[in-house]
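What you see is the complex with one protein chain gone and the rest in place.
Should a chain be cited, it is by its letter among A and B, assigned in written order, with residues numbered from 1 in that chain.
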Amino acid sequence: MIFLKRQLPLAITFVMGVVFALQYYIPHPVSEEAITKVSDWMKIISGFALVLGIASVFHVHAVKIRRQAPGWGYSGVLFAAIVITMGVGFWSGGESKADGAQTAFGWLYDYTMVPLQGTMFSILAFFIASAAYRAFRARSPEASVLLVSAVVVMMGRVPLGQFLAPWTWDVTQWLLNVLNSAVRRAILIGVSMGSVGLSLKIILGKERSYLGGGKDQ
Amino acid sequence: MIPASLLFFLLLIGEPVFAGPPTSPEGFRVLDTPNDAGKSLSLAWKASPSDSKDRTVQVWAAKSPPAAFQKVAEFPSNTRYVKTGDFPWWVQPAGKGDHYVKLPSSQAFPIEDGKPYTVKLLTHEGTQDVWSEAAEGVSAPNYFNLVQVNNLVFVLAFTGVLLGSIAAARRNPHIYLRRIAGLDAVEEAIGRSTEMGRPILYLTGSGGMSDVSTIAATVILGQVAKKVAHYETTLKVPHRDPIVMAVCQEIVKEAYVEAGRPDAFKEDTNFFITDDQFSYTAAVDGIMLREKPAANFFMGSYFAESLLLTETGASTGAIQIAGTDSDHQLPFFVTTCDYTLIGEELYAASAYLSREPVLVGTLRGQDISKAFIMSVLVIGTALATAGVMLQTDAFNYALDLFRDFK
Partner (left out) sequence: MKGALKDFARRMIAIDRRIIFLLIAAATLLPLLNPFGLPIKVSPEVKAVYDYMDALPERSVFLLSFDFDPSSKPELEPQAVALLRHAFRKNLRVIAMTHWITGTGLADGVVAQVAAETGKERGKDYVFLGWAPGGYALIISMGQDLYKAFPSDYSKTPTLGMPVLEGVRNLRDVNYMVSLAAGGAGIEMWYVFGKDKYRFEMAGGATGVIAPGLYPFLRSGQINGLIGGLQGAAEYETLIGRKGMAVAGMDAQSATHFVIIVLVVLCNVFYFTLRGDKGKPV
């Protein structure tokens, strides 16, 4: 059992990791064929991940309903919404008919999904204003620099600011293309090294937390 | 007899007139395009002083044994030169300043591997045409892209440094790591929650277990859980990913056992909400507003939901500590949280707190590699600048080692 849970996955990870790391350097069609086959497998696995996601949602909320845990009514609402959406989707056969008319599924998408997601995202505009009011104070020299550059960029990125103070446009472009690029590049290098380091550790079996369970060295 | 002054004048303005008839391209050869997947030929020939935009070069090709030739390309003769930066010095199919044309397989002229093709050039200017000697070439796929050998060397070197650092950390886990500012606040946050009798909320972000930041977040969770176990404070960890939840469940359980308080461990410390971004955010916001945790931890990778979470948390008066490698969300965390671990500080925090040799060694290996990159940046910039000022390509031998060629 340990072999199936630990050794086998580690061996597969090692072999596949090394082979497809080297694939990058091999232009031969055999290498391209291999990556195409693997990417087909990845697509299938990604598809199954959707099924896994739905199954885990069902399981968690079914347990909640069975135990009548606090808020179990909302789990019932969730189930009803999933069943209705799936049912309508299968019955409608898509979001629009052959003649372009909207189906019931299309109506559900346009009048529930889109406004709900849009609403949640638009709350950000209000929250950033209250966060800025609370936090953008010149408490220190660094905070003052942050404050001034934020004000300049806010002006430089909108037509009204460009109209009232045309220099803010040029300063904004410089801040974005020079300072911002430099800093982002530095963070990107660091984070990318972290990702490469993690990938190498996973391939070489040094990092095993992705296998689940507790520590296992 | 042309007067000398008129001759001089004509030479000045009428150079093209005196360029002479077009000549056959010198040193024309056909070769297999190097470092590719096959089905491509390359043509190379020496540049001529009389190359100009008025003179065109046509490429005619045929399958050997000679079938009918067909025109496959045409361009002005003063184009398609090998320039600095086209090829690394260790793979140069043609010299700098020579002409080099790649002829990939196309619908108009398909090229198959292993079959010989004959190519010749027609130099055309005005009414004058000159054919070159025909040359033959065979296309073949290559097993290794020599152009990217520098990339492979650096990957192998980085791997070596990483493994070496991990081995060194196993021998001596007390390698110096700079104290991260936000870590002092962890103790303070837990203490505050205990005094106020309010729970601690810990989020592990949007990523899965294959994300570096999620792994770092779970490690920090283990350390937080150990401290929480001592003080018997309530810990709540809502999740977006069932696999991360399963891993965190084990980590928290182990933390309580290590702290000597297995009885205090609650199964529902870790719970799954949903994997949908904004549904999860709405649920967590609801928890924050109802239960008013005294401390919120936001560790891992985040997207648009970051501000929705942190601003709601700030409105409840909680102390907030964030750590993320999602650089696009950093402004929101910095603005709304009391402490923010930026990018690698999150990875460093997990190494600092746990002192696990793998984490500490990885951090040291990354630091060594970054020091190398910084040195290359400084030296490379100096060399490139010197090359421009001195108008020499000599420094390209060093600079090419760090260039990304395709």
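A few notes on this one:
Operating definition for what follows: contacts are C-beta pairs under 8 Å (C-beta built on N, C-alpha and C of every residue); 3 or more make two chains touch, one makes a residue touch a chain.
Quick caveat, the model's predicted, so the values are computed rather than measured.
Annotation: of A:Val30, A:Ile84, A:Val145 or A:Val158, A:Val158 touches the absent chain (contact as defined above). The chain that is not drawn here is touched, among residues A:Ile65, A:Ile82 or A:Leu176, by A:Leu176. Residue in contact with the omitted chain (choice from A:Met16, A:Val63, A:Ala80 or A:Met113): A:Met113.
The chain omitted from view is touched by exactly one of A:Lys5, A:Arg66 or A:Arg184, namely A:Arg184. Where subunit A meets the missing chain, the touching residues are 32, 35-36, 38-44, 46-47, 49-50, 94-96, 98, 100, 106, 109-110, 113-114, 117-118, 120-122, 125-126, 128-130, 132-134, 136-139, 147, 150-151, 154-155, 157-163, 169, 173, 176-177, 180-181, 184-185, 188.
For subunit B, the residues touching the chain absent from view are 107, 277-278, 303-304, 315, 327-329, 406.
In the analysis below, only the chains that are shown with their structure count from here on.
Averaging Cα coordinates per chain places subunit A and subunit B 18 Å apart. Residues 21, 24-29, 32, 52-53, 56-57, 60, 116-117, 120-121, 123-124, 127-128, 130-132, 134-136, 184, 187-191, 193-198, 200-202, 204, 206-207, 209-210, 212-215 of subunit A are the ones touching subunit B in the complex. By the touch criterion given at the top, residues 35-38, 141-145, 148-149, 151-152, 155, 158-159, 162-163, 166, 209-210, 212, 215, 218, 242-243, 246-247, 250-251, 253-254, 272, 274-275, 278, 281-282, 304, 307-308, 310-311, 314, 325, 327, 332, 335-336, 342-344, 347, 358, 362, 365-366, 369-370, 373 of subunit B touch subunit A in their complex.
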